[in-house]
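With one protein chain withheld, the remaining protein chains of the complex are depicted in position.
By written order: A and B. Residues from 1 in each chain.
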Amino acid sequence: MRLPKFDYRSPNSIQEASAILLEEPSARVLAGGTDLLVNMKHKVETPAVIVSLAAVPDRNYVKKADGAVRIGALTPLKRVYTDSFVAQKLPALAIAASSVGSYHHQTMGTLGGNLCQQTRCKFFNQSKWWRNSRPICFKAGGEMCHVAKKEHVCYSTYCGDVAPALLVLKAEVVLTGKAGVRQVPLESIYSGEGKTPLTLQQGELLTEIVIPEQAADGFSTYRKFANRGSIDFPIVGAAFWTSKKTGESRIGFTAVDRKPLRALQLEDFMKGKQLGSEVIEAVDGLVAKEARLMLSSIDSLSQKRQLMGQLVKKAIGEAMGGR
Amino acid sequence: MEKEFTVVGHRVPMIDAAAKVTGSAQFTDDLVFPGMLYGKVLRSPLPHAKILNIDVSKAASLPGVKGVVTGAEIPDRRYGIVPKARDEYALAKGKVRYIGDEVAAVCAIDPEIAEEAIDLIKVDYEELPAVFDPREAIKEGAPIIHEGVANNTSFAIRKEFGDVAKAFAESALVSEDTFYSQAVNHAPMEPHAAVAQYDPVRGQVVLWSSTQIPFFLRRNLSATLQIPESKVRVIKPKVGGGFGQKIDMFAKDFCAAWFAMKTGRAVKFVYERDEVFIATRQRHPMYLTVKTGMAKDGKILAQQFLAHADGGAYNSTAPTMMALSCFFLMVPYHVPNLLYEGYHVYTNKPVGGAMRGHGIPQARFAVERQIDMMAGRLNLDPAEVRFKNSIKAGEPHPGGFVIKTCGFADSVQEAAKAIGWQEKRGKLPFGRGVGMGGASFPSGVTNMSHISSGAVVQVGQDGGVNVLTGAADIGQGAETVIAQIVAEELGVPFDIVRVTAADTGTTPLDPGTFGSGVTVRAGNAARIAAESVRKKLFECIADEMEANPEDLIAADGKIFVKGSPDINVLFTKALKMYQYRDLPMPLVGRASWMADTKEPTTLFNEPGNFSPNYSFMTQAAEVEVDLDTGKVKVVKMVTAHDCGRPINPMLVEGQLEGSIAGGMGQALYEDVIVDKGQVMNPSFLDYGFPTAMEMPEMESIDIETDDPVGPFGAKEAGEGTQLSPAPAIVNAIYDAIGVEFNELPVTPEKVLKALAEKKKQGV
Partner (left out) sequence: MKKVLALKVNGDTHEVLISPNMTLLEVLRDKLGLMGTKRGCDLGACGACTVLVDGEAYLSCIMLAMDAAGREVTTIEGLSGNGQLHPIQKSFVDVGGLQCGFCTPGIVMTAKAILDEEPKPTEESIKKKMAGNLCRCTGYKKVVEAVMDAAGVKGGLK
């Protein structure tokens, strides 16, 4: 399957990259390529210009500064999870990063790229000739959403592993563009809408991930359910962070909605409560309402719903000292 | 047994292992010719439709496009691997019958232009009602998929012996159960590919194809291109896996040859991975109803079967598949009264074809599951029931099979011992369990008569040996095994034997790799050809050695008189002696071998032998069920395996280990999900067959029975072991959580649902 034709640019700095993105409205940023290039082969994404970040220096790092952990957006996932501080103090992030795809995806794929991945759908992630059996879907440039069977909506699903882990660690991201540099909570970059999943402005690139030092002051984990132990996207992924000290718990999900999300109702319920049977018994009832599950994958909604509860309960069990 | 032989029975690395590990082994897509063109196929987006019009004008005029062809232009010649089941055209004529059906093809100077050209072909369709379930398609009033094929039933088989009604009446327990086995894709790592070249002066086509059946492919090409077979040469390069999916001619073969003939240039077609998933072959989904009558002690008195195979849009190997599925219900257990009714029904879906086990896995799953269920109801140990019902070598067989060696009973005991059956069955904590499944498989099917393999063995004056064989090595190691057999027969080192194989222009006839016939059939041919060389050599030097030719032995590179190995002549010296007698060099031996057989399909109406010999095995699995997520982990799988004598134990293990992965995939992980005729998961990502992370601990126990028919005692090893893993695993799941699953695959979701049901019912 050949990639469609495009104009290739290889800027030497973020500023240069940003300028190209501003000049060319249909330009796309290329980091590891494990997401974008596959979609381009499927011809669901056909940018006229590719802005490769291969030559942009100094964005591959994991460092502690000003009481936070700062990770460059172009840091490969493998580097993230093999970092000793991340592995020991931010286990949710380490586990999530090491569960992305396969070993090869982890050496090629970057943290920033993984966060910004395209949403997914069984009608979208297919070759052009496969998609000829139906009208082009809304996300791919047509009118109809084949999941909802409605026009001008998109019910694709966000399936990245790392986002929910970073959400529960209360990560922020640095967005760099023409207007300057801004640092925002991670959740704000997700629109919650399937056709344009990211809120980044034109010309903006995600350049750094910032994790506050308090994130290390608690227990955290990421639990992924997939059919196989490699290659697969999550059917459901759940991240969990809890602090005995503050009595606060945070739960993040992926593969259940058009964006990664925090289970705010469940978090509210758990506030101040000890982890134990009362909490565990309430999980299933509360998580069910947290996400807008849609049939955008070959997995059933009932399985996803069940897994949401199961994975959180397993994580709570882990936090309590069991396995 | 190993001590008896110097090459056979030894763990010899594959003859082409070095080429494969260095990346120099040549697969079809690795072939490049100057000026080569690249082809692409246009496929139907609809499951059932009339083709009203095809406008290729824009495609044909795209710069770089050198040819466009549609079904309207190709000869009106259907093809298929089974003569009476020919129902396909290389490109659809008049209508399309499934999403993926080939409609047109282009060739261009580079693949990018070919892709673009395909997009420019405009087809007008008139959509027709489609049918997706064989049980619906068989009914009156269902849309007819192939003209003239009533009830969409392209093949039906009925086989009967004994008196099932009487036997049921005499049974202590009669149970009727239904089972379903899903569509599975072979998913070989190498996509289907073909490269064709044409000599316009001599009118000869050469086709390199990733195929399992070079000689059948030649025949099909000749028929559909309407040129004599003698003008078609099919060469098989290295093949990156087939498992049955590369049996049959495909559009890529025909179109590559077609365009080569039209343009005079080499033409290459390589399928994309989703084309392989959608538009080649898959395992037939099957609905099976099994009714079994058992005596109180677990002895099987009668079995009655009703099977509906979901054929998809075309026949492929339909009659053979149904026959195998039926006949292999007669082994490994003694079934004295049997009635089998089976129907192969068309649907507007991907095409079912031969896949490792070829119709038997589906039936085996049903029988092995039911044995466990009935054993349970009779309060008997399922292992004991299997042991008790085992057929025995040399005994008269109800269907007329001639079984000279049978290690099945032993395999039940060995597998049980190895998995810890006594200690574990019914005794492990909830969520953990053990189960077993038995199986048997033919070493090539006698029923398809005129299936013979030829071999030529040439020994040159330098002592080097070249074996010409038509056998198609697709990664299982056929060439290695043949080389070992020849080396053993000639008493020469393995590494001086070369194999030239699977080239219809130079190697002897061979039906190809299917039905696990290669080791026995092509191996026997090679052995007899080598024996003929040995005899010629012995005749020549017997006088010199002052012995009778019958008293000479060839071993370890020497020739000596039986009993006196110290008085010997080097093999190479003997060759020199032969040469200096002015006898023609190279020394050539020729042979062909065919299983003893009557005309085809007599077995449908009379008893008779189905295969030259039969492999037997029992597999036992230990599983662990995650009660929270429903995920089943296969912890360990043991195989007790009678393949006569392994010519190469390392390769036999390889077959076993690979087929455990395949059987496990079928049990738990794999399913071709089709929605209104469209495959929803045509990728390695979404069709998730097992990775290294999923593999269990594997143990194999070799049960040697030294079969008299096979070369050096060998029987098949490669398909039988893909029959029993699925039932062993599903039987183990019953032991673990008390749930009977009779439909495949057993997904985490199904397990959770079943556990929830049990909880509700308070069991």
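The working rule: a residue touches a chain if its C-beta (ideal position, glycine included) is under 8 Å from a C-beta of that chain, and two chains touch if they have at least 3 such contacts.
Since the structure is predicted, the reported quantities are computational estimates derived from the model, not experimental observations.
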Chains in view touching the one left out: A, B
Hidden-chain contact residue, picked from the options B:Ala25, B:Ala156 or B:Leu627: B:Ala25
Among B:Leu378, B:Ala393 or B:Met695, residue touching the chain not depicted: B:Met695
Among B:Ala137, B:Val239, B:Val456 or B:Ile701, the residue in touch with the chain that has been omitted: B:Val239
Absent chain, residues of chain A that touch it: 1-8, 10, 30, 33-34, 37-38, 41, 50, 52, 54, 101-105, 107-108, 228-231
Footprint left on chain B by the chain that the document does not show: 11, 13-14, 16-27, 29-30, 32, 186-191, 238-241, 243, 270, 272-273, 474-477, 650-651, 653-654, 656-662, 683-685, 689, 691-693, 695, 697-699
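Going forward, only the chains that are shown with their structure count from here on.
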Whole-Å separation of chain centres (CA-atom averages), chain A against chain B: 42
Residue ranges of chain B in contact with chain A within the complex: 42-43, 45-46, 99, 111-112, 115, 118-119, 272, 274, 278, 628-629, 631, 669, 673, 678, 680-682, 684-686, 688, 690-694, 748-749, 752
Chain B-touching residues of chain A, taken from the complex the two chains share: 1-2, 102, 122, 126-130, 132-133, 225, 227-233, 298-300, 302-303, 306-307, 310, 313-314
